[in-house]
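Every protein chain except one is present and positioned as in the full complex.
Each chain gets a letter, A and B, in the order it is written, and its residues are counted from 1.
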């Protein structure tokens, strides 16, 4: 069994290591990998998108532990969600929702309330250490999900916050930046099929409307196809469109970050009205 | 057997990975977890506190390797300390002392001088790679601690630098910040029992005297109990009092960092004299 662990705990403190110690104390031979712990603090949306990009690459029966939990210590629930490929554990705040949807939806959901499977906490719970890590350990060791708490209705879960693009009357694609990666590439929430449906083909110029102006871009095949300083659109390794510059950060050059509005206007598209907050 | 590894090596260089390669070269199936490698460079006190927060969560018979070693290459000793729950390895500079005390004190201490268990070094030793990692590997593989060097008197070890709070004549609690976590919460060296002894109860207002002024705070149960911008005191997940703001960094807002003086004055306490450097 593999446990995949993602959080906004960062690497400076011992949070991540202590959670792993708790897991390994329960199941000494479980494999644990880090999907990343530098999710911006309390940024549920960034965490949800990281999970979406990751879960399809996990082996079957993986257990995902995800912690981005600004509501820690309140009455928000911690849940375990069984999907086709495994089990996801985390707060019920929308963090797991898009990954659950991608995996085909919840087969069953449990609220992790059974204190027999919690670690005793000296203060308010550190939910990763005291509830989620033990839950992952017990599940990896063969305890059934339904032992960990009462079954709850999946329909009552907090939904995800991840938006899809819209097509305006002129045919422009009104989207946004979902993710700025380490290299400054800006992944959009736009499928290349939408650009094709709007009449563009690889090789075509595309107008990119941003909050701070309009930029010309070209739809290319790979990063290295970009000429120096040329803004390009390409299908990234997740199958979505990204804005990029060759060996430069497009995010820095264009002033973009996760959530920034981006509208794509293929050449020849009639543009009307505004597109996106501006 | 589990090896738990903490250092000020950072993540940019290969220091951590090379130490793990040495351990795994000796014991291919040992589990290694990172307690954190972003301890501020040469900050023995921050490392000691990280260990204190961590060791109670490690499984029995864990081996802790800790490296914050400004004296590398001098005649400071490298030691192995056996405690009730396992063995700690590191420099004799106070780094291990508080964790050893928390674990009930040293059962035996060895100076890691036996060069048969060292890696040959091309220059002055990189003690993590050349002495501590091999020691952890050999111990995990079943070598006795006493094989690694001569037994030394625990009474001669360098003590820890971690201070406890004082109560001044007026009943105020004169403490300090032990740790600023990733979220900007400021853990104090103050046990909630000390605030209770001073006459406060959860829900009460508490004056917080800092170097740059006096702030009003309220003792609450959890982060989310704080109103927007309200400074609160709460028992954190380690059982100590922390200063916090909801979804904001208290450290940034108050100008606090590890070591900053903080005096708590429960309402109704007679305050006399100065408290803390200031």
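A few points about this structure:
FYI, a residue touches a chain if its C-beta (ideal position, glycine included) is under 8 Å from a C-beta of that chain, and two chains touch if they have at least 3 such contacts.
These numbers were taken from a predicted model, which means no experiment stands behind them.
When you scan A:159, A:213 or A:239 for touch with the missing chain, the hit is A:239.
Interface residues of chain B facing the missing partner chain: 8-18, 20-22, 24-25, 28-29, 41-42, 70-74, 121-126, 129-130.
Interface residues of chain A facing the missing partner chain: 2, 4, 6, 11, 31, 33-39, 50, 53-54, 57-59, 62, 179, 181-183, 221-225, 234-240, 247.
One rule holds for everything that comes next: only the chains that are shown with their structure count from here on.
Put simply, the C-alpha centre of chain A and that of chain B have 33 angstrom between them.
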